[in-house]
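For reference, the structure is listed below as structure tokens.
Removed from the display is one protein chain of the complex; every other protein chain stays in position.
Moving on to subunit A:
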Amino acid sequence: MSSYNNNSVRLNAATKVAVFGGTHGNEMSGVTLVNLWMKNSNEIQRKGVETKPFITNPKAVEKCTRYVDTDLNRAFTAENLSAPGGESLPYEVWRAQEINNMFGPKGSPEAYDVIFDLHNTTSNMGCTLILESSKDHFNLQMMNYIKKALAPASCLVLLNEHPLLKYSTSRSVAKHPVGLEVGPQPQGVLRSNIFDSMRVIIKHALDFIELFNEDVEFPPCTVEVFRVLERVDYPRDANGNIIAMVHPNLQDCDWEPLNPGDPMFQTFDGKTIHYQGPGTVYPTFINEAAYYEKQQAFVTTKRETLVASAVKKS
């Protein structure tokens, strides 16, 4: 007699999947991959799944800039999605509404099942998957699958569930949003190794979806995540100008422990500013170019182990 596992989650098949590139028009891996797949999508097709490649911010891609009027990856707020004004709205707000109509509506049963959003960073984050909810067992199982498939190469999971710091991403119109962040890569530059890494992550992700749709049951598992704690800005003067840089000891040390007393910033005339938090944290997004204007030198995280329920197609 089979026993029901209390921790098993049943979900419908994931039949509507999208891969977004160019949410930031100068993050070149995603732009290049999606353009490739729009010409020939064989590589991303799986049995029973319609996977749609899509350039979310074509105007920004055309100008090879992060955004034209406002950051598209912050634009999917309820207020923006219902704002009147049509094409007189800031470009990315109007575009967010279009994307919400095509791939959402956000929060509704018609929304896409999974959206992968491809990003690059100037930070030395390696391959990172970004999770928006610790209770999304489907995503947790997918991320566990991807990590195991890539091992021994590293692929870490960043969880941003922080009530104040989480933001309304393009992918958030889907039921299961997955962010892919691969770095380091300068904006506007295409590096082969970074491009290849992102391509392989998508391959494994789509393999997982295919297996799930074919009734494979993924047993309970644990997933190590880094949970976002707080944003740390650069030291600034009274006029808001940056007066120090990420310290050479911290530069490129994403995911490594930062202990109270460790060097954190170096002023332009060479003085060290030390981290004075209450305990050890794991910084990431260290020295991301796009975050200077968002008042962020890095974010701190803490390590946590999440338990994912078994997941099977219903």
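What we mean here is this: contacts are C-beta pairs under 8 Å (C-beta built on N, C-alpha and C of every residue); 3 or more make two chains touch, one makes a residue touch a chain; residues count from 1.
Here, contacts and distances are computed from a predicted model.
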{"item": "Omitted chain, identified by the protein name its UniProt record gives, among \"Electron transfer flavoprotein subunit beta\", \"GPI transamidase component PIG-T\", \"N-acyl-aromatic-L-amino acid amidohydrolase\" or \"3-methyl-2-oxobutanoate hydroxymethyltransferase\"", "value": "\"N-acyl-aromatic-L-amino acid amidohydrolase\""}
{"item": "Residue among A:T51, A:N80, A:T122 or A:T169 that touches the chain left out of view", "value": "A:T122"}
{"item": "From A:A78, A:A153 or A:V189, residue that would touch the chain that is not displayed", "value": "A:V189"}
{"item": "Hidden-chain contact residue, picked from the options A:S41, A:S134, A:Q251 or A:T280", "value": "A:Q251"}
{"item": "Contact footprint on subunit A, counting only the chain that is left out", "value": "32, 35-36, 64, 122, 184-193, 195, 241-242, 245-248, 251, 266, 268-270, 287, 289-290, 292-293"}
